[in-house]
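One protein chain is absent from this view; the other protein chains keep their places.
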């Protein structure tokens, strides 16, 4: 069958990427695209790269416009999804690319986001422990934060296997500015970012921190332990439109061997196509996953520093957001998991 | 007086930057520029931006050509400086931009570089504890490694003040490819680096690690302790020609207050012009120091992660190499320390 | 049926892109990948983004290895294809991504390339006048030069319609460095290209000039005239891994109206999916076609300057090379022309 789809926030970066991927999905008909201030414009004005959708016009983002589709994607600023929940009660599948339904802790929501807390939906990262099972048949899915899923995928196997200490994680991420959305802010201007590396949200304030803590705690719980997850998290915007290169490390657990460590990741991802552990001594580049739904991981065991280091490359708009949403959609609908998605990046 | 200068390795990036800065130095006459395979070429072929030096021709890098100047800068590949040492015995001041004379430990040299070990020269980072005093009147100076000095300057005050634990340092650096030199390697091609973040030397193998350990151990020793310095070090090449953005963190020492922590850095750098601590909540960008001899630091105290995070921005070719060399030269010669150097970056 | 394919030059940029596109082509089995100095390496060492082909090993590029496939792609340096022609006499379809079989004029070959002249093959740009018809059933295809096809597609409709004067064409192109191949040259190093715009082959020396002249002369001839084609051609490498943004202009022919001019392009490309004329007043960006087989054109009629200006955006590795090769292959084989190709770019 063909599913009818509405995509809200269709003039933004996340919405655009959802559309790009859906346009290549044989089971999907993109019926409706909506926007807020850009409503009324041809989609092609805001997404000139989506040639196959150039006939579409942006409609206003209202409950009425979004209702009546098989699937609705919400790609709205944080805090705005909730207002559509009731109106979409009859929609078989709703996928939120925003943060509103990611966190299970109201306290964490209050501390990092503020505003009304919404009930958590199924988390859209199939490769995390229990992730795929929860997504099967799901009707409400929260796509992950791009940085959060990158770091969670990087370290969950080590937490689940008990080979790293999650109480002293350090993650530093080189990220492209598309992750911040199509926002008119001075610090996102090209002249500010070209030729420069610009840190932001330094010192424990980034909103993806509780999401990582939640995912890694769940990974430990699924392994029978309740870990104390603490993370020093420093994102740095670098001059590439897309991509996340996350260097994450944690202390080596006492007494574990190198083989045990490496096996933790190998056993977790050995059968996955979209999360791949590179051979020993190899580390990924963000170009290797550009446009692809692939997370590539490289693993180093640094006994001198007593840390396991995982370097992960993800396209923030694909595996970090839109690809994760569509992969999750495929699972929820019982379709082949890789439909509409590619594993090969666009490089150079 | 005017000092006559010879610069070897003048067709490379470090040599070119030494020349750019010296060309603005009123007490210096650039008499001789030398190169290896490019000898015989006009300097302007390899350094077309150095318009004021376009009349110079590259001579061969030989002891004979380098001898007879007041000052000689060696900007050669690692391991090649030693062959010139004897021939330059009569040269009043020799400054090596390579690694040959940086390390005090023959074991560390053997492990990370290999080949003949050379005696250590005075280390060219004036703002480290004891650094300026050692440079006064020095005749042999080892300019620092760019990544090493960036991380050492980031954390030395905390080690010296005893407010961080140096045994679990984590440093992740976004670096521009000029730090790797003008080397014909596939991984340094523009198409490989544009639009991508590319890690290298992951897992404890980077050659700057022992240099950092040495500097931080010295900072502790100068404060009366002998710290155990361990560092997880991950450099990531990002698409900017120059610059280092180093995010370094270490556990907060037991019982110290936020004020004590911040005061460690403030007291160390409050009187420095080339190493500046930004106001609380502000963090530097590499563009802010482009072309300048300035290291800018931002400090965060993350009690949730129990880590002090220092973000440092440095131009790898200036404060990281050539500027450090010339600042050290000025001190050695008794000239004003900032002569020929700028504190303002070229941004945007 | 499934066609077996061998790709030579598989460790390079053109070869890698041919593989990326073929990997998504349902009728193709990539049987063999070959290289010269990299033979013996896993393909994944040189093309780490091609995850679905990570099991392949590079074999040596020899006639024996290439023979015996349904289709062979030659992605070799210019001048090297000829040596395989005889050995591949029995191969049903050979597509050369190099220049050896593009030019019909031995004089032009001698002037711009030198060395042995080879017979011209069918030119792989279906949207040029007569292009598609020639490709139907072809067994030997010369994929175009990326800059050449971009400029030819930009101006051919105007020449064929007689609305521009081809004797005073000016084309200036902003191009990414991947167009120069994975070559170890100083001017292709990242530090040389990041943050800079670097012209090359200025003043009439670029090898794509005769290819453009040939294509535009043919466009005129197909329209019953034999135009005198002269072109001032200036390429500028800019800091993006891929992409061509060509600004081409030519004098407006005497007496033609704006409507006649615009209709020249509209009628040529109105039914094409891979070459699209944007609405009046809109101009393309290279990001809009990244990874796509699409050439986007914007047209301006500047009566003050008496010139028609066409701005074209092309991904040099796709529509400029590998996509053109596969689109041509599809036509030659009688497959749907867009199989394995996308029209939507990867932006931002």
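Note that the chains take the letters A, B and C in the order they are written out, and that residue 1 is the start of every chain.
Methods note: a residue touches a chain if its C-beta (ideal position, glycine included) is under 8 Å from a C-beta of that chain, and two chains touch if they have at least 3 such contacts.
In this text, all values refer to a predicted model and were calculated from it rather than measured experimentally.
Undergrad: Write down which of C:180, C:290, C:317 or C:341 is the residue touching the left-out chain.
TA: C:290
Undergrad: For the chain not shown, which residue from A:82, A:124 or A:176 touches it across the whole complex?
TA: A:176
Undergrad: May I ask which residue of C:37, C:226, C:266 or C:306 touches the chain that does not appear here?
TA: In the complete complex, the chain left out is touched by residue C:306.
Undergrad: When the complex is taken as a whole, what residues of chain B touch the one chain not shown?
TA: That gives, for chain B, the contact residues 13, 16, 20, 23-24, 47-53, 178, 194-195, 241-242, 273, 276, 278, 282, 284-285, 287-292, 294, 296, 342-348.
Undergrad: In the full complex, which bits of chain C touch the chain not displayed? Write them out.
TA: 168-170, 172, 174, 191-192, 194-200, 202-204, 209, 230-234, 236, 238-241, 243, 245, 247, 249, 251, 283-288, 290, 298, 300-307, 309, 311, 313, 347-348
Undergrad: Suppose we count only contacts with the excluded chain; which residues of chain A make the list?
TA: That gives, for chain A, the contact residues 13, 176-178, 182-186, 188-196, 237, 239-242.
Keep this in mind: only the chains that are shown with their structure count from here on.
Undergrad: Same or different: at the chain B/chain C interface, is the fraction of residue numbers used by both copies above or below half?
TA: Looking at both copies, the contact residues mostly coincide.
Undergrad: If you average the Cα atoms per chain, which one ends up farthest from chain C?
TA: Farthest from chain C by mean C-alpha position: B.
Undergrad: Specify the angle of rotation obtained when superposing chain A on chain B by their C-alpha atoms, rounded to a multiple of 5 degrees.
TA: Superposing the C-alpha atoms of chain A on chain B needs a rotation of 180 degrees.
Undergrad: Which chain has its Cα centroid closest to the overall Cα centroid?
TA: Of all chains shown, the one whose C-alpha centroid lies nearest the global centroid is A.
Undergrad: Can you work out the whole-Å distance between the CA centroids of chain B and chain C?
TA: Centres of chain B and chain C (C-alpha means) sit 45 Å apart.
Undergrad: Mark out which residues of chain B touch at least two other chains, giving numbers and ranges.
TA: 191-192, 194-196, 239-241
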